[in-house]
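With one protein chain removed, the remaining protein chains of the complex are shown where they sit.
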Amino acid sequence: MKEVNVEDVIDSLCSPESYSTVFHDTKHEMPMPSIDVLVEIVESLRKILFPGYYAHSDVRPKHMRYYMGANIDKIHRLLTEQIKRGFCFECGEDENITILQCNQKAKNLAAVFISKLPHIRHMLSTDARAAYNGDPAAKSLGETIFCYPSIKALTNYRIAHELYNLGAALIARIISELAHSETGIDIHPGAKIAESCFLDHGTGVVIGETCIIGKGLKLYQGVTLGAKSFSLDESGNPIKGIPRHPIIEDNVTIYAGATILGRITIGKNSVIGGNVWLTQDVPPHSLILSSGIIKRSFENGDGI
Amino acid sequence: MKEVNVEDVIDSLCSPESYSTVFHDTKHEMPMPSIDVLVEIVESLRKILFPGYYAHSDVRPKHMRYYMGANIDKIHRLLTEQIKRGFCFECGEDENITILQCNQKAKNLAAVFISKLPHIRHMLSTDARAAYNGDPAAKSLGETIFCYPSIKALTNYRIAHELYNLGAALIARIISELAHSETGIDIHPGAKIAESCFLDHGTGVVIGETCIIGKGLKLYQGVTLGAKSFSLDESGNPIKGIPRHPIIEDNVTIYAGATILGRITIGKNSVIGGNVWLTQDVPPHSLILSSGIIKRSFENGDGI
Amino acid sequence: MKEVNVEDVIDSLCSPESYSTVFHDTKHEMPMPSIDVLVEIVESLRKILFPGYYAHSDVRPKHMRYYMGANIDKIHRLLTEQIKRGFCFECGEDENITILQCNQKAKNLAAVFISKLPHIRHMLSTDARAAYNGDPAAKSLGETIFCYPSIKALTNYRIAHELYNLGAALIARIISELAHSETGIDIHPGAKIAESCFLDHGTGVVIGETCIIGKGLKLYQGVTLGAKSFSLDESGNPIKGIPRHPIIEDNVTIYAGATILGRITIGKNSVIGGNVWLTQDVPPHSLILSSGIIKRSFENGDGI
Amino acid sequence: MKEVNVEDVIDSLCSPESYSTVFHDTKHEMPMPSIDVLVEIVESLRKILFPGYYAHSDVRPKHMRYYMGANIDKIHRLLTEQIKRGFCFECGEDENITILQCNQKAKNLAAVFISKLPHIRHMLSTDARAAYNGDPAAKSLGETIFCYPSIKALTNYRIAHELYNLGAALIARIISELAHSETGIDIHPGAKIAESCFLDHGTGVVIGETCIIGKGLKLYQGVTLGAKSFSLDESGNPIKGIPRHPIIEDNVTIYAGATILGRITIGKNSVIGGNVWLTQDVPPHSLILSSGIIKRSFENGDGI
Amino acid sequence: MKEVNVEDVIDSLCSPESYSTVFHDTKHEMPMPSIDVLVEIVESLRKILFPGYYAHSDVRPKHMRYYMGANIDKIHRLLTEQIKRGFCFECGEDENITILQCNQKAKNLAAVFISKLPHIRHMLSTDARAAYNGDPAAKSLGETIFCYPSIKALTNYRIAHELYNLGAALIARIISELAHSETGIDIHPGAKIAESCFLDHGTGVVIGETCIIGKGLKLYQGVTLGAKSFSLDESGNPIKGIPRHPIIEDNVTIYAGATILGRITIGKNSVIGGNVWLTQDVPPHSLILSSGIIKRSFENGDGI
Partner (left out) sequence: MKEVNVEDVIDSLCSPESYSTVFHDTKHEMPMPSIDVLVEIVESLRKILFPGYYAHSDVRPKHMRYYMGANIDKIHRLLTEQIKRGFCFECGEDENITILQCNQKAKNLAAVFISKLPHIRHMLSTDARAAYNGDPAAKSLGETIFCYPSIKALTNYRIAHELYNLGAALIARIISELAHSETGIDIHPGAKIAESCFLDHGTGVVIGETCIIGKGLKLYQGVTLGAKSFSLDESGNPIKGIPRHPIIEDNVTIYAGATILGRITIGKNSVIGGNVWLTQDVPPHSLILSSGIIKRSFENGDGI
């Protein structure tokens, strides 16, 4: 075996031609966003959103204000820092913003995010109820909050979605990836999902960036709401930001393994069967099975 | 940008109308089950079930008793506490049990669980052998114990199944969700799975609450053993606890992406091909492909 | 409820007939490979491969040598120990190697592995660019390094593949399982994957041991590149090591849920549609949809 | 070297004659007080007592209530448990108290302790000022709070003293031992120390259980305020609880290494020189040096 | 301010003339003893020596064997490694021992150490009783085990002394320094201390390497049992290993701050007063005060 010269290896790894593509050079020597801190932020947000579930003990209404207040103050501080780092990570060489301005901007955005928390909690309340109503195996509403991947994934999604809307796209993506890694459910923070959503089992679910989803979605493992294709610009690169994922109207059920692609619309109260491959619009009250379309005065929840 | 008044946000989050659905108010100020402690319990159980695999060093037969004894004593203590917390979590307002009675009940159940450990280990031994025999890529039986998701998922399942049978449903669900998150394999603790089970790759597998599965199941990634639909009661809520998932007889193989729904029976020695969608009974010795049924004197293991 | 006799349980668990299958008895009292240390090794390798991404702060070119050198020295030490433990884990009773020889062998292999790092980084650079080019949702190349499961899975794969080639099969498998657990992408370290690979979303992807994959693969969630069946030897055990997985030529795209089985060849520039089930060779420039083959002078990237 | 039989060693260590003296057998299977939790309690108390010093960031007056409230709720919970464990540790076999009664008693005592916090903070404010005024090396009052052993030791003492007064003697002793170990200053929680106390350097200081100390004590390293001797009962055991340590009146200074023993009184405004050995009363305004007494209209602070 | 050239600093620190004195170059690339592991060993030994005090819960006699056995097996393994590292640390260039021989030697010594544990526990039982009898402030014998620095220091000393006798001098020293740092009591592991020893308060106590101390020593803070001077060899270096510290016979009491130097003998039942400076033999039954000797039919325990 030829002797390895470790010095040569190090030389090679330190040459600009080796590292140029994969080296991240931030402005202002700002560190990158910290995944560990974002995990801590999400955990603190869970304590706020589901009081009593993640605290150590009896959070009675009379003490609740203290914990809410202290957690929110902490989140404001931590989130401001992470939003700022996210901005620096993507900050172009030619952008003209001082680090103090950037800090102030991040602090303001974090405050706006905090003002969305009551809304986020309301949405998650409807999701928890949807999970309890949607699964005969669920013994209590509390059980769904405590251990259903649907609630975990939607909690991160609803947090990330608000951050995405505020322009903090990178940390929004990281927060949704945390849930993807934990649950196998991949929801892009750009998607719009209305209330009472239930993603049963969830592994392998993909919900793309430009999806628009109505109330009462019920969706099983392995379902893709994806893009059919995407346009390239003159240089052959994909054009970013074009609507390319499905619109799902209210009270739709989609069974395991279905694939729905492109900017199509699934009408309200429809049911899409398992393993269905769908790239065209579907009128309301449809039942779609692998073998074709059966339209009738169909009501979601009847089962197939 | 409008100034955010954090005090108002806190007021809103602390109003009963905001938190009522998502607030868990236990009796006796008992904390909720601890996921961290349940992780510790599962790790200790692995040390007992697979001696030598998770201990730091040479657990020789002559010292084995000490480690078994100390670990079992520890598990008894930790599990008693978690079972009790699980009971309190789901305890109705009108149930008439003191916390001391609840503690004693939990302690007894934990002891009964411990008495099942030799049986659990026996079942896992057969699972490990099935994994080694079932995968040409496995270099040794030890490798399957060490790093196959099949063994991880079945270890948690077989633990959770015994707890589920003893009535500790919530912590059983948490333990199975731990494996779901780690492996992408979602086995409800209520399912009944006989010996020598092998779940290759496993991501996206779902095995529902009322499944009954015979010996020698071999099953690949993305397979669903689910419910076709479920009945609603008069108020429109799903009726809990009705048998609604498949029965799989001995020595069945199910290839990737197959979907088997409803209380149907797959006869022994059958092979279900990849991506098959199946909602009807299958006689023994069948080979089912996407394109139809080919019955013959088929022997499992021949491959397709 | 019958009283449980814990002593009897312990007796039962300590009897050789109970533990013989699941007990690992190493030679030389060598501990088993440590998953925690392998995690640490992978994290240190990420710092080397993507300078600036995982370090705490400004790794400027002038300091880069120090961090590279210190990390490589640390990896050499930790990896040597883990390779050695892996050998001991699988070492047969009749093998004739002293622990000092084994240590020297492990140290040499770890050095050879280190000499592959510039190559691994080069491959990952092309993978990052492929992810950025392949996903309209990606805002920057840095974002793909920071939070795309494709990069996480390929990083572990490319590390594990080099270790597999050097004969350190067990720790290679553990490292690829770490990524499988984190991302839902299961790539066997024995597979051969050329540059510029992008695995979008990724959950449920399986790439088997003997796959050979060309440049520019683009592959979505739930795709299986598997074996159709496997041969048994005279005793009915699977024969290990036979080529049994697909060959994918350059610039192929495979959409979600497709299943490609057996030692077949997918010709260059082909596109395989979602949910396609494929067990036969495909000529170059093919477009395969669920409903049949449409051959034309097809160029990958056009979309379907 | 004779072969060691480890089984025999274990037998020996498990025989009642070996462990009877050193084995602690609690009632109700209650664990012993936890030093780690007591450390956590003291750290939380420091955050309350010195707002801004131990919090992570800007605790502005407008947020202070949240942190105070959340910390006090947490301390109430943790301290209740530790007080209860302390009672169980010392609970005699014949005491007639249920574990629920004991818990309620502990909870009440913890609440009373909390009501003493404003008083404790007031006393520590005077101690901090005394340290700043008493040491020419102190650059700011904040520096003394941040890193003077005097403040650390007095913080633990003033906490422990209140617990001692409430009857929680064991955990009071543990808390004072924590400061002894950290600073070398050993103050028994039974001692009574008035405001504005400064213990410079402090290593080796001993202040006994029945000391009574006035305002403005200034005391250097190695000073003992101890018992001259103690009385034995009829069985030859020391009689517990008899006043046997000095009374120090207001504004006394005691230089390094002085030893003051027995229930004597040091009159106000006196100065005791270094290494003095003192077992008799001293009138006010005295200056005591090794070589004898010099009485004069002496004012503390003149120095010697 | 002159620009600092960090490269030059690194060059300077890496030059042999800079690091030669302070660089430790072990044989066989063996790491140095680990203070963290030695801390862990001492904690495990405490669990064995004081059953019930450091375990999490009810260690009843019927389970005690498991915990003893598991802890002893763990200690044997960890201590073997540390003893071996200690040998390597001090191993001369010319010593002729292979690493395997060294390992076997360390393993044997660790076993012999373990066989001393019943003796060590017996000694500590007498020390705990001496502390309880010797301090009117002690409320229970359990309190002395739980929080008296005397017991902490003597536990480490009695462990370290057995290791010192077995030739593991370096790790013995480290273990005694751990107690020195925690308690301010500095006992050299070479000292010989008989049963029923009590070191009240303890800060500043020094007990030198060649001390020989009888039963029933009672000793207060700041006492030195030291060497008067030491002899130099021809090169002017101190001659190591000559008896140079005091012999203290049975039942001696030594009050705070006393200094006893040189190879002198303090006769049994003597009392040495505080701050006494002593460099000459003292007959039995003496009472020594700063001002001279008062011999009488003196009985230890009468107090002064």
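The first chain written gets the first letter, and so on, giving A, B, C, D and E; residue counts start at 1 in each chain.
As a working rule, contacts are C-beta pairs under 8 Å (C-beta built on N, C-alpha and C of every residue); 3 or more make two chains touch, one makes a residue touch a chain.
Quick caveat, the model's predicted, so the values are computed rather than measured.
**Student:** Consider the whole complex, including the chain that is not shown, and state which of D:E143, D:E195 or D:D281 touches that chain.
**Tutor:** Residue touching the absent chain, from the options given: D:E143.
**Student:** Among the options E:N103, E:S140, E:N165 or E:T259, which residue touches the chain absent from this view?
**Tutor:** Of these options, the touching residue for the absent chain is E:T259.
**Student:** Touch as defined at the start, partner being the missing chain; which of D:R121, D:K215, D:K228 or D:H285 qualifies?
**Tutor:** Candidates D:R121, D:K215, D:K228 or D:H285; residue touching the omitted chain: D:R121.
**Student:** Consider the whole complex, including the chain that is not shown, and state which of D:P33, D:G222, D:P238 or D:G262 touches that chain.
**Tutor:** Per the contact definition at the top, the residue touching the missing chain is D:G222.
**Student:** Among E:I83, E:L124 or E:V206, choose the residue that contacts the chain missing from this document, as touch is defined above.
**Tutor:** E:V206
**Student:** By the contact criterion defined above, which parts of subunit E meet the unshown chain? Give residue numbers in ascending order.
**Tutor:** Here the touching residues of subunit E are 1, 4, 6, 9-10, 12-14, 16, 18-19, 21-26, 29, 31-33, 89-90, 169-170, 173-174, 177, 180-181, 184, 186, 188, 190, 203-206, 208-209, 222, 224, 226-230, 232, 236-242, 244, 257, 259, 261, 275, 277.
**Student:** For subunit C, which residues lie in contact with the unshown chain of the complex?
**Tutor:** Residues 56-58, 63, 65-70, 73-74, 77 of subunit C touch the chain absent from view.
**Student:** Determine and list the subunit D residues touching the chain excluded from the picture.
**Tutor:** Contact residues on subunit D toward the absent chain are 48-53, 56-58, 61, 64-65, 68-69, 72, 76, 108, 111-112, 114-115, 117-118, 121-122, 124-125, 128-129, 133-143, 145-149, 182-184, 201, 203-204, 220-222, 256-257, 274-275, 290, 301-304.
Throughout what follows, only the chains that are shown with their structure count from here on.
**Student:** Would you identify the chain whose Cα-based centre sits farthest away from the centre of subunit E?
**Tutor:** A
**Student:** Give, as an integer number of Å, the spacing between the C-alpha centres of subunit C and subunit B.
**Tutor:** That gives a centre separation of 26 Å.
**Student:** Which residues does subunit B have that touch at least 2 chains other than itself?
**Tutor:** 56-58, 65, 68-69, 184, 203-204, 222, 257, 275
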